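Here the complex is missing a single protein chain, while all its other protein chains stay put.
Letters A and B mark the chains as written, and numbering starts fresh at 1 in each.
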Amino acid sequence: MNGLTLGCVYAVVALGYTMVYGIVQLINFAHGEVVMIGCMVAFSVILALAPSGLPPLLIVGAGIFIAVPTCMAVGYAVERAAYRPLRQAPRLAALITAIGMSIVLQHLALLVWSRNIIAFPQIVELKLFYLGSSPATSAAISNVQITIILTSIAMMAGLLLLVHRTKLGIAMRATSQNPQVAGLMGIDINRVISATFVIGAGLGAVAGVMVGSYYGVAHYQMGFLLGLKAFSAAVLGGIGNLAGAVLGGILMGLIESLGAGYVGDFTNVCLLDKVLPGFTEVCERSPNASLFGSNYKDVYAFIVLILVLVFRPSGLLGERVGDRA
Amino acid sequence: MGALAALRADPRLKWVGFALIAIALVALPFALAAAGTAWVRITNLAILFVLLSLGLNIVVGFAGLLDLGYIAFYAVGAYVYALLASPHFGLHLPWWAILPICAAVACFFGVILGAPTLKLRGDYLAIVTLGFGEIIRIFLNNLSEPFNLTNGPKGIATIDPVRFFGMDFGTVTSIGDIALSGTIKYYYFLLAVLLVVIVVNLRLQDSRIGRAWEAIREDEMAARAMGINTVHMKLLAFAMGASFGGVAGGMFSAIQGFISPESFILTESIMVLSMVVLGGMGNIWGVILGAVLLSFVPEILRYTVEPVQRMLFGRSLIDPEVIRMLLFGLAMVLMMLFRPAGLLPSPVRNRELRTGRDDDDDD
Partner (left out) sequence: MNRSTKLALAVALALGVAACGKEEPKPAPKAAAPAGVTVTIAHAGPLTGSIAHLGKDDENGTALAVAQANDKKLVIGGMPVTFKMTSEDDQADPKTGTTVAQKLVDAKVAAVIGHLNSGVTIPASEIYTKAGIPVISGAATNPTLTERGLKGVFRTVGRDDQQGPAIAAYIASDLKAKKVAILDDKTAYGEGLANEVEKALKAAKVSVVTRERVTDKETDFKAVLTKVKSRGPDVIFHGGMDATGGPMLKQARELGIKAAFAFGDGACTDEMSKLAGAAAEGLICSQAGLPAEAASKEFLDAFKAKYGDVKQYAPYFYDATLAVIEAMKKANSTDPAKFGPEIYNVSFTGATGKVEFDAKGDRKDAEITIFRLKDGNIKPLAVVKNGVSTPFGQAAEAAKPAEAAKPAAPKK
């Protein structure tokens, strides 16, 4: 269940990466930071409104309502100031700019919200639902988790509708296939690209609020690792492919949760003792030690990424594209 | 203009210039030590960063492959030195045996990283190397169990200092009237290593390999069509860059005497990258300039930002560290936007520009 919730968050963030990548072939390193800013803005708003006695749902709604436009503005500004002038420049230049942007945003956020871990206010009361008879042993799912999963599904559906049913969506797909030709067909490419960044940032903002309320804490550096994992998820699913991003995100969440939980058990030294010689002494000394415990949790995402890139660079659902570098 | 060019081309003047620089570099630590040995130590760290930047420059500047996990090789070098010359395993090999091992092991990791990723496009490579850097750090932090290889987050302490013909770099030696403190000895040692690295870099740049890298950077397809084995060449770039990083890491271990995984975080990779970008990718002198400038930034900020803020607002509002990171980030963005070739652009670009025009001021 945790894996699924986490996966939904990854999926929403991965959508932001994949949309941008699909259109301008740029890894928007700053996307993770946009998610973080969304979380922080919502946090500030909720904190400001919390004592007012308004109904909790309304307060959370207000938080999202303000966070989304803020992130959209940030996304737009970043695209306009840093990426647009470099659209014709070598890829290396755009990448370096993206990394630079990510650092700048991170530290600007640090200036605004300080570097302390801040507690995300819990204003919606937490309810636990047990998926079994006894609370002590069975898995639990909370109302927050259910909300996150439902919201993600709604947003993904909305995005798919947007891309496949609206005029803007058609323009976006056209631009991603061939910007020059799309331009000739009368599509304002700049507008479409800006719109992509803005929509991606909006999704990121909602994802930020979800992450914040799920973990209960926010931090100015939270965006980086989250962004990296979401990007890996997008690659896993097939970059540029929306359904792929969703699938990749959910898989990534599951891999990480299960990996942290169970790989440690499989590589327990006492278990290895039965297969390989030489572990007996270690097993007696520390029976709980394992070769790859939960401390390697962050490694799994990267290993998945590397494996996918080596064996199937187009991802699970991606169509084979020629090398455009 | 022409007269100046003639003057500049005078070979005697060139040697005078070299001699002046050499004297300045030899005298530098004593001048700095007068202001405080701390400044020599800062200079030593700056030289380490120059070494790192030069190594990364091979990968990013020459071959055009964006490596965001470069600090991993530095970490590998540092740990190799620490493991082979500390009480942790009870090994105490001499430095001249260890430094080549540092380079070799780092080179090996460079190839491990390079091999599976070379077929990838530039931006995938960036993110894979980033992941690789993190993986190395996580492993260093965790390999204390079940077998204690790296001593985990506690780090490795009491690493042997460099010993040179019975001269211990950890202590003060007196030659005649001149007292050489450990830091000054390290300064000369680093300077010597740096010279070797610069010479290797210069030779590489003008060699067949260097030109092959340049070709790959400009257009990989065309390079392959011209008969360059792009996979070998890219692998070589990774391996060379990594070995320089490994040597720098070994030196860091020896100077510092204590290392722990927290010295090898992603920020360090980004710092080295911004040094390369600021100075000018692909230009050795530019990269050196960038590294020197940016490694002195924290020290400059320490004496400017803090007191100024205290004077203006009565307390410190913005941490110098935040300003430093903002500067690093902005350096990358602004350089790419306005001066993509860096402060000192690569001579190749100059050459390219010059061949476009009439060659009138070129003798």
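Just so we're on the same page, a residue touches a chain if its C-beta (ideal position, glycine included) is under 8 Å from a C-beta of that chain, and two chains touch if they have at least 3 such contacts.
As the structure is a prediction and not an experimental result, all values here were calculated from the model.
Student: Determine which one of A:Asn2, A:Thr175 or A:Thr196 touches the chain that has been left out.
Tutor: Checking each option in A:Asn2, A:Thr175 or A:Thr196, the one touching the absent chain turns out to be A:Asn2.
Student: Identify the residue among A:Leu57, A:Ala81 or A:Ile117 that touches the chain left out of the display.
Tutor: Of the listed residues, the one touching the omitted chain is A:Ile117.
Student: Could you tell which one of A:Ala48, A:Ala81 or A:Leu128 touches the chain left off the display?
Tutor: Residue touching the absent chain, from the options given: A:Leu128.
Student: By the contact criterion defined above, which parts of subunit A meet the unshown chain? Give residue numbers in ascending order.
Tutor: 2-3, 6, 115-117, 119, 122, 126, 128, 130, 135-137, 139-140, 142, 144, 215-217, 219, 221-222, 225, 256-262, 264, 286, 288-289, 293-295, 297-298
Student: Touching the absent chain: which residues on subunit B qualify?
Tutor: Residues touching the hidden chain, for subunit B, are 8-9, 14, 17-18, 20-21, 24-25, 28, 31-32, 35-39, 41-43, 45-46, 138, 141-142, 144, 152-155, 157-158, 170-171, 182-183, 256-258, 260, 262-263, 285, 288-289, 292-293, 296, 298-300, 302-304, 306-307, 316, 319-321, 344, 347.
We adopt the following convention: only the chains that are shown with their structure count from here on.
Student: What residues on subunit B touch subunit A, complex-wise?
Tutor: 60, 64, 66, 68, 116-117, 119-124, 126-128, 130-132, 134-135, 138-139, 141-142, 145-147, 220, 266, 270, 273-274, 277, 281, 318, 322, 325-326, 328-333, 336-337, 340
Student: Could you list, by residue number, the parts of subunit A that touch subunit B in their complex?
Tutor: 25-27, 82, 85-86, 89, 91-97, 99-104, 106-108, 110-111, 224, 228, 231-232, 235, 269, 279, 282, 286, 289-291, 293, 295-296, 298-299, 301-303, 305-306, 309-310, 313, 323-325
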